[in-house]
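A single protein chain has been omitted from the complex, and every remaining protein chain is retained in its original position.
Chain naming follows the written order as A and B, and within any one chain the residues start at number 1.
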Amino acid sequence: MVTPKQLAQTEYKYGFVTDIEEETAPRGLTEDTIRWISAKKQEPEFMLEWRLRAFRHFLTLVEKEQSPKWANVHYPPINFADGVYYAAPKKDQPASLEDVDKELLATYEKLGIPLEEQKRLAGVAVDAVFDSVSVATTFKETLSKQGIIFGSFNEAVQEHPDLVRKYLGSVVPYTDNFYAALNSAVFSDGSFCFIPKGVRCPLELSTYFRINAAEAGQFERTLIIAEEGSYVSYLEGCSAPMRDTNQLHAAVVELVAMENAEIKYSTIQNWYPGDENGVGGIYNFVTKRGKCAGDNSKISWTQVETGSAITWKYPSVLLQGDNSIGEFYSVALTRGYQQADTGTKMVHLGKNTRSKIISKGISAGHGQNTYRGLVKVMPRAADARNFTQCDSLLIGDQCGAHTTPYVEVQNSSAHLEHEAFTSRVSEEQLFYCQQRGMSSEDANSLIINGFCKEVFQQLPFEFAIEATRLLEVSLEGSVG
Amino acid sequence: MTQQAATIERRYVEAWNAAIAPSSSDVPAELHALRESAIAKFEEVGFPTARRGNEAWKYTDVAPIANAAFEDLAPAAPVRVATEALDQHIMGGSVWNRMVFVDGHWVPSLTSMPTLPPQVTVTSLAKAMALHPHLVRDLLGRYAPYDESGFTALNTAFLRDGAVLIVPHDTVVEEPIHFIYLTSSEGQSSVTQPRTLVSMGRNAKASVIESYGALTDTLSLTNAVSEYVLAEGAQLDACRLQQHSGSAYHVGSAQVRLGRDSRFTSGAFDFGGAIARHTLSVALEGEGSECTLYGLYMTNHGQHVDNQVLVDHIAPHTTSEQVYKGVLDGRSRGVFHGSITVQQAAQKTNAKQSDKNLLLSDEAEVDTKPALWIYADDVRCGHGAACGKLDDGALFYLQSRGIDEAAARRMLVHGFANEVLEHVELTPLRVHLEQLITASLRSSRRPS
Partner (left out) sequence: MLEIRNLSASVGGNRVLNGINLTVEQGEVHAIMGPNGSGKSTLSYVLAGHPQYVVESGEAILDGEDLLAMPAEERARAGVFLQFQHPVEVPGVRLDQFLRAGYNAIHKSKGLEELDPLQFDRLLQQKAGIVNMEPTMLKRSVNDGFSGGEKKRNEILQMAMLEPRLSILDEPDSGLDVDSLRLVADGINQLRSPERAVILITHYQRILNLVVPDVVNVLMGGRIVRTGGVELAEEIEAEGYEGQDEVLQAQG
């Protein structure tokens, strides 16, 4: 069905570089680097201390060589001492959108995220993160009228230190894993979001992450807190220039949902995947976790992963409150030489908790796609329920699709079901579509979209269209 | 290896030096060379006691086995075997062919081959090496690699005897061949190393059963290794029945190679043991080969049973199916890891896998890990896993028809197990298994 030539990568649309002067941290990773970053951000003392604790823990992990090795991904060892951990446009923090550098505005416009007042996407508030800093946030005032705090992490540290102090690391402690420790030490910015009690956030909140600098990694941190009875839908998008060296993106996302609150978190990940020979691309090593802290709370992750050379990511939910619900919907595409090891963890702690996992993996070219998931029912989680379905589609005979779920049950009243199926697009389906007049390329794209439908349905409308288009562009030349 | 771990392994090496090294002239030179190389490997690899990053032993901590102070690491042949204790392992009356090993030593007096075709060889390893030197030399240890697994290395190092079945081409063995491996212990806690080698010639057909058990309820470790090789068109039905006492540890592995168009069926039944861990590894090397692997594990009273089922599709047009079921009661734990690998050349593979568990008590735990590793595109592969308790609705339905709760529960558990039992074609084995299920349910404390 596919020849190696056909697998030639379609051009990565977001691969341009913004020509802007940036300030970077001195190369290397020592306590001084941490102090330099914290000072740069004029952080309060508690932040520096927290970073330093994380850093010291990180060093013990490096010493014990405890970077994660269990994932089904392969890459040369990373020299952490040689990285650049901070890069930001040189100009001072703009006071308002009007003061934002024209080059930056043009960059985001080119990415399809206009920040200027008259061009903004209706119904979506955007926080734009460029390398290590947030450069603009739209609709801030509209949101603040309802008591919603939405903006950069740095601002939150300055303006709402108590909230940051209370929740930072409460879901993903710096001791959680190797990359969480690294992120906690060096994270530069990110988004912060707080929805007060009883408020239903009227806009989709969105962060767009852009890596621009050539050598710097991006280490952002997102923290979302939904107080009792509140609701928020949050989206993130990301892209990076085409470069022939690998860049590290190690983010941490923490979500906290209190009683009766709901957080819906959607990601369209389109980091640069590397070229057709597997050179370059982003290493996307991300820790995402939500805590259903209150009864009847709900956290739902939706991700469409089409980019990055390597993806290592398991958006998870701790189901602590009784009757709480965790969901994970994922489409992961690997083509070229991309590798993805992604999935979720659902940890059932409270009574009558529910979780649902729908994962769709598509492998083409030389792509290797692994679903890795854990469903754990703790002894006290009476009447827990889980349903998991993870399907894989193979396009071409050089790729791989792997499924490794872990199911751990310590309560007899639990009810769990896991199903997985792997195949290629069936010849019968293709023939049926062609008999109705469609070309084989259209038929493939129709069938693949159908395969992903359950996940795309979870996305807000505009993003579902974007995801469908992205998938089509990514698969161009891979099928037919 | 840590200092402490090294001390543990050292004991086995010393026992080897004392019991095996001096007997080098009792066995063919090649066999002893194999044992020497295996003990060296064991010393290097050791027991898989590491807890961090030890994926293969993630849910089974091997420390209790490794640290157990067994008194006799290389037991001598038993002086006397209490035949009455053997009865619970006998099946198939005077029709089945039977070979009995006690403490790793063949007991010819308990062996009978009433229905064996003359061209078929069933004998002890030592004799087989004399009769078919090339075949045995070629096959022994070839498919059970001892360079990665400390347990396989240990078995190979302490190899003194074992069972060998050689079925020549185009030969059908109508009645089963039953290998019974027992630990007698004679008052001492001990380690035995059973070994089975089965070679099926072209278009040959046979059924074998491996039974494992103990004659006394003494601390023991049975560390078994089996190798099955099926040539083109061969058919083998191989069951493994583990009914150890509650003080026994059991570790076993079976390596299966399937030639072109061969068919392998396997049933794995675990009822006993304090910790029982078994690895079944099937390589579908020949085009058109097929395997059906089913299993039932019933645990209670602090038991821990771990089944690792690894299926490797190497050739095109191969088919595999795994159906495992667990019934977990008391403070027991069931572990299942099923893996299907489809290699790049194995196009047109059909592979299915399922593990279902019934939890009968609040203290029971189940850990299941069904995995697919697929490198070919023209395949149909699927797996499923499920965990749950007895269906309240069904229980109520039975009770409303006048059946008391305990009986209703037993009926439902039998029903659950039946999906596995219906694969068992040998009636005496099926009857035996049904009795074991009933006995296992009787011993559980009810209602919770």
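Assume a residue touches a chain if its C-beta (ideal position, glycine included) is under 8 Å from a C-beta of that chain, and two chains touch if they have at least 3 such contacts.
What you see is a predicted model, and the numbers here were worked out from it, not measured in a lab.
Novice: Looking at the whole complex, which visible chains does the left-out chain touch?
Specialist: A
Novice: Which is it among A:Thr24, A:Thr175 or A:Asn449 that touches the chain not included here?
Specialist: Looking across A:Thr24, A:Thr175 or A:Asn449, the contact with the absent chain belongs to A:Asn449.
Novice: Extract the touching residues of chain A with respect to the undisplayed chain.
Specialist: 426-429, 431-440, 442-443, 446-447, 449-454
Keep this in mind: only the chains that are shown with their structure count from here on.
Novice: What whole-number Å value describes the gap between the mean CA coordinates of chain A and chain B?
Specialist: 44
Novice: Along chain A, where are the residues that touch chain B in the complex?
Specialist: Against chain B, chain A makes touches at 1, 69-70, 379, 392, 394-424.
Novice: Can you name the residues of chain B that touch chain A in the complex?
Specialist: Listed in rising order, the residues of chain B that touch chain A are 53, 55, 344, 347, 357, 359-362, 364-389.
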